[in-house]
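Only one protein chain is missing from this complex, and each of the others stays in its spot.
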Amino acid sequence: MAAGATVLALVLVACGGGADSGPSGDGRQKVTVAALPLTDAAALYIARDRGLFVKEGLDVTIQPVQQSIQALPALSKGQVDVIASANYVTFLQADEKGTLDLRILAEGVRTAPHMMDVLVPKDSPIKTPADLKGKTVAVNILNNIQSLTLDAILDQQGAGHPVYRQIAFPQMGPALEKGQVDAVHAVEPFDSAIQGELKTRVLLDGGSAPVQTLPISGYVTTSAFAEKHAKAAAAFKRAIEAASKIAAQDPSAVRAELPKYTKVTEDQAKTINLPAYPATTDAAQLRRLIELMRKRGLLKKPIDPATLLVK
Amino acid sequence: MNRRQELALGALGALLALGACEAVGRAGIVRRSYLPPASEVLARAVELAGDRTFLDDVAVTLRAWALGLGLACAIAIPLGLLLGSVPVVDDAVRAVIEFLRPLPSVALIPLVSLLLGTGTETEVTLITYASIWPILFNTVYGLGETDPLAKDTLRTFGFGRLSILLRVELPATAPFIVAGLRISAATALVLATATELLSGFGQGLGIFIAQAQLATDGTRDVLAGVVWAGVLGLVINGVLVWGERRAFPWREGARGTRGATRAAWRSPGGSGARRGGSGGSGPTASAAGRRGGPDRAGAHGPGAAPPGGVTGRPREHGSGEAADGEAPT
Partner (left out) sequence: MRGAPTHESRRPGDHGAAARTAHLVGETAARTARLARGALLRRLVLVLALTAWQLGARAHGSVYFPPPARIARHAYDLWFSGPVGHAFLTPAAVDTILPSLGRMAAGFVLAAVVGVGLGILVGRSPRAYALCDPVLQFARALPPPTLVPVFVVVFDFGTPMQLASIVFSAIWPVLINTAEGARDTDPLRLDVAAVLRLTAVERLWFLLLPSALPRIFAGLRLSLSLCLILMVFSELLPGTANGIGFALTDAQSRSDLLTVWAVLVLLGALGYLLNTGLLAIVKRLTGKRSHERRSKGSHKSSRTESRKGRST
């Protein structure tokens, strides 16, 4: 029954169209990008709004997505060409398991001070990171970048590990208020939002050593796209890197951009802590991340990030 | 109690429920941003009716729903006719069906979306998969309920197997198929929205809700979207019930159909329960007569409307009973 339905649907797919990454009407190359409404994708929107894509001869369409994993099927089927703010951990695992042939176009963000924090209620008995041992900490996705970095930080300080619970960012506030978890690991803008709404205290900076300036997310595509549209891929990379340079040098550009594509208000945008926007893609930094993943068993095969980079 | 009184009472019930939600929302038990009061949610829902992008989203969901349902019918009805007519095939395929049926289609989302990408194809596949079972089982069940007298009569007149199928069994089964369709339609809509919500990428009502869920203050939008989902389900159910009444008026009978109760006693295996299983078929029969239940009339004649013997209206929710309880979603 399922097989029959699948066959029929596959026929539908064959009849229907995929993404069109061909040249658009005015000769510009069309590129579809899936992006999260988070600070990670700011460079993408800066590039769009400052005409950097047009300058490179690209016609970029942006589609919102909530978690980069949700856009993975679309990417592997060619329904989108690029995923912005793609979670490296998830995509490296997909590459390892063979569901995706990954290529990294450009880096997106790296950790910066207080772009994500471990928050506890103000009157919590947890005073130092060592107190986190055995306590429950809420993270957005289990066994992903947040637990990875937090465990690394705690290891560096010789503290024990907490127990992780998966709670989406918007629900972390209610969870903390009701005492369902002892601490939350929140990323901006939820970090500031929770601090503004509840009486909380920052226990730990999520970007402290040894995970400072660690790559978190970036712009990924498939090898199919990178090979078939090599020129467009290179042009996209250049545009993003130029935009990231602007973002790095002029944070106000990012703060002005945020209210346009996220639900962050202008007031919030002025005060939240931004991540680091690297202007070039550095394989060495990616190697740090991969090493960390391998140490924690999130990755089995040794992947050399240099092979994944698009020139 | 006539239809108008029923509707009035129904409206009253809805208002009471709304009032309760409003009271809870305004009582300040929970933070306003976490759970807005009902009036705000409703206001937002009405506001969304004028939002072009939102209406486009709803259209996408409805289109996937219709496609999925149509595909399910196209597969389930012929298959059901085949299974109901040829016992050998039915026996053979049963085992496979029994294993496939309980699989929740929500669990298939990861796999199917990896195969088909995100978008209408995945949604339609999952909706079709889930919608097939009620229609299939109701078709098979309905075939079994056909008045054998009618079939025998046509056979003595020399009509072939296929002719009998098309002239007698198909029209007799039609009410059951439509009942199965009604059950599938409701669950298909729920599934369409849920699939979109869980896959999180693309267009649709579920996507709207998913995106609102991620906003720091999006609960109002989420609940407004949920209201829309519920209302759509109500409307679709109402339309289908009305259509069913119009298409098969003899099935309706009185509000509490005698046949339904009696039919409910019937096990999937046979009509044996009619043998007084419900206790005192005498008085019940006359009660049915008093109520003007047309179900009894069917026992008299072959082929004439209503076909199907003493079965009552195919039960709205219990048709699954004959079908050994399908997994709707």
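Note that the chains are named A and B in the order they appear, and that numbering of residues resets to 1 at the start of each chain.
The definition used in the following text is that a contact is a pair of C-beta atoms (placed from the backbone, for glycine too) under 8 Å apart; a residue touches a chain by one contact, two chains touch by 3 or more.
Being a predicted model, the structure only gives us computed values, none of them experimental.
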So which shown chains sit in contact with the chain we cannot see? A, B
Check each of A:Gln29, A:Gln66, A:Thr90 or A:Ser192 against the chain that is not shown and name the one that touches it. A:Thr90
In the full complex, which of B:Leu42, B:Ala66, B:Leu103 or B:Leu170 touches the chain missing from this view? B:Leu103
Of B:Ala23, B:Ala74 or B:Ala92, which one is in contact with the hidden chain? B:Ala92
At which residues does chain B meet the chain that is not included here? 1, 5-6, 9-14, 16-17, 30-31, 34-35, 87-88, 90-96, 98-108, 110-111, 114-115, 144, 148-149, 186, 189-191, 193-194, 197-198, 206, 209, 213, 219, 222-223, 225-226, 229-234, 237, 255-258, 260-261, 264-265, 267-275, 281-285, 287, 299-300, 309-310, 315-318, 320-321, 324-329
Touch residues of chain A, complete complex, unshown partner: 69, 72, 90, 93-94, 96-100, 141-144, 165-168, 171, 174-175, 178, 180-181
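We adopt the following convention: only the chains that are shown with their structure count from here on.
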I'd like the Å distance between the centres of chain A and chain B, where a centre is the mean of that chain's Cα atoms. 41
State the interface residues of chain A toward chain B in the complex, per the touch definition above. 1-2, 4-6, 8-10, 12-13, 16, 18, 34, 37, 63-67, 70-74, 76-79, 99, 168-170, 174, 189-190, 193, 197, 263-264
Chain A-touching residues of chain B, taken from the complex the two chains share: 31, 33-34, 71, 75, 96-97, 100-101, 103, 108, 112-122, 124-125, 128-129, 132, 199-202, 210-211, 213-218
